[in-house]
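Following: one structure in structure tokens, then a few remarks.
Excluded from the complex is one protein chain; the other protein chains are retained at their positions.
Lettered A and B in written order, each chain numbered from 1.
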Amino acid sequence: MSFVLCSLVFGGGVIVFMSRSPYFSALGLVLATCGLSGVLMLGGAVFVGLILFLMYLGGMLVVFAYSAALAADIYPEVGAGKGLVITLVGAAVLAMVVEVSWGVVEVKGLGVQEDLLGISGLYLDSWAGLLLGAFGLFVCLFVVLCLVRGVGRGALRAV
Amino acid sequence: MSKMNPLLYLFMLSTVILGTIIVFLSSHWFFIWLGLEINTLAFLPLLVASYNPRSTEAATKYFLIQALASALLLLGGLLHAATINSWDPSSPLTPLPLTLLLIAIALKMAIPPCHNWLPDVLQGLPLLTGLILSTWQKLAPFYILITIQESIPTWLIVTAGFFAALVGGWGGLNQTQIRKLLAFSSIAHIGWTIAIIPFSPQLATLNLIIYFTITSTLFLAFHTLHTLNLANLSNSTNFAPWLTTLTLITTLSLAGLPPLTGFLGKWLIIQELALNTNTPAILILVLGNLLSLFYYLRIAYVISLTLSPQHTTSTLAWRTSPSSSNFPLALLIILSTCTLLISPSWLPLTF
């Protein structure tokens, strides 16, 4: 199981690196995130893995997909050829090597969820972290609104 | 065109300052990353505050470089924790995390070979935003460098220093745009500053503060004179003769000529390097400074060594009445020219 996830991560990374069009890079990023999330869940951090899956894939990458539809080519370059296949096979071999020699992650059962205990500290011990995160998100909202101002300045819309 | 809301500008500026203060106050690699991220994130609207395509492009280049540097810094901290099991920044570093951290700091501070973004980014920004970029944004990575400086091999940082002095000298030789000249002078001065870190971090901080003072003076003076390139500079004698003369003197101070303030930093650095018998480094640093001296003297030539009604290098401009008094600029000019002569009074207080 961890071999499959590990090869998903390596394969996804290779696709992100070697694609000529952002559509396929986004696909590779989705595969890599699925793999990393699976590795996190296998290692016992189920909550964190779910956060990665839901918030990142379901939130951020959907926004990336919309932005790719806005800004990327209408006719993307598809040719990947032998280079990509060879590198993917190499990535799977590397995943096999890593799995056999070290084992990617120590598989923990669903016992005490330590990551839940730790993250619940966000509301108790590390309340400053919660405030800092909230402030960061608040600042980010205004940052993005400042960056995409267009109507007021009469920007030339070429897209 | 629309301007940014002043309250929003002030809010973003405060958040930039908050990010740097978080870096100063943190004792965990993660919070250093957090401070740098807040800093970069809040600085982006300041970069695009003057909404034109050059500023947007400068902001994009700045964002990509700084985001990569922050991510590499976090990765270095993670690898260090995975080997040593400590997230403390002052614990000694093994070579692999140290390399990642040094690359991250070099990207953040525009130390060669990671310096190519700085001239382009400074060119796209108005002078006051470029001032914040050249001065305040260098504080946080410099603090990180001071914190990890015991783990860095001495030869590496001294080599980076004189390489930076050479690149700053050679790069500025072909420039006529003022902002690119100031970018290359920034690279050269940061090179001098980091060359002395293994021997005396206090001297490096002093040199950094001297550099901040003189370069703030120049940025503010060029902003007041509305000059963007050397051709505009030749005009400025006609409508602001006193400020032009003082800008000339400040430029010579930046070049490190005695008895002006810039010489103080360079003198002390040469003395400290000589005490540690590091003569090749002194030689290459001074030769790099000689290269920078050429374009500072070119600025001096254009500003005041060709005066009307003699032959001018460009057409004359309308003479308008001078703007209202500019106290910060006046204070900075005094600080950046006269501080060497009064240094026996304040210099012992710093060490």
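As a working rule, a contact is a pair of C-beta atoms (placed from the backbone, for glycine too) under 8 Å apart; a residue touches a chain by one contact, two chains touch by 3 or more.
Simple rule for what comes next: contacts and distances are computed from a predicted model.
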Protein name (UniProt record) of the chain left out of view, among "Cyclin-like protein", "NADH-ubiquinone oxidoreductase chain 4L", "Mediator of RNA polymerase II transcription subunit 22" or "Trm112": "NADH-ubiquinone oxidoreductase chain 4L"
Identified contact with the non-displayed chain, of B:12, B:58, B:139 or B:269: B:58
For chain B, the residues touching the chain missing from this view: 30, 33-34, 37-38, 40-41, 44, 48, 53-54, 56-61, 63-64, 67-68, 71-72, 74-75, 78-79, 81-83, 85, 87, 119-121, 123-124, 174-175, 180
In chain A, positions touching the absent partner: 6, 9-10, 13-14, 16-17, 19-22, 25-26, 29, 32-33, 36, 39-40, 43-45, 48, 51-52, 55-56, 59-60, 63-64, 67-68, 70-72, 94, 98, 102-106, 114-115, 117-119, 121-122, 125-126, 129-130, 132-133, 136-137, 139-140, 143-144, 147-148, 150, 155-159
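Assume only the chains that are shown with their structure count from here on.
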Separation of mean Cα positions, chain B and chain A [Å, integer]: 35
Chain A residues touching chain B - in the complex, by the definition given at the top: 132, 136, 139-140, 142-143, 146-147, 149, 152-155
Interface residues, chain B side, partner chain A - complex: 1-2, 4, 8, 11-12, 15, 34, 37-38, 41-42, 44-45, 48-49, 51, 59
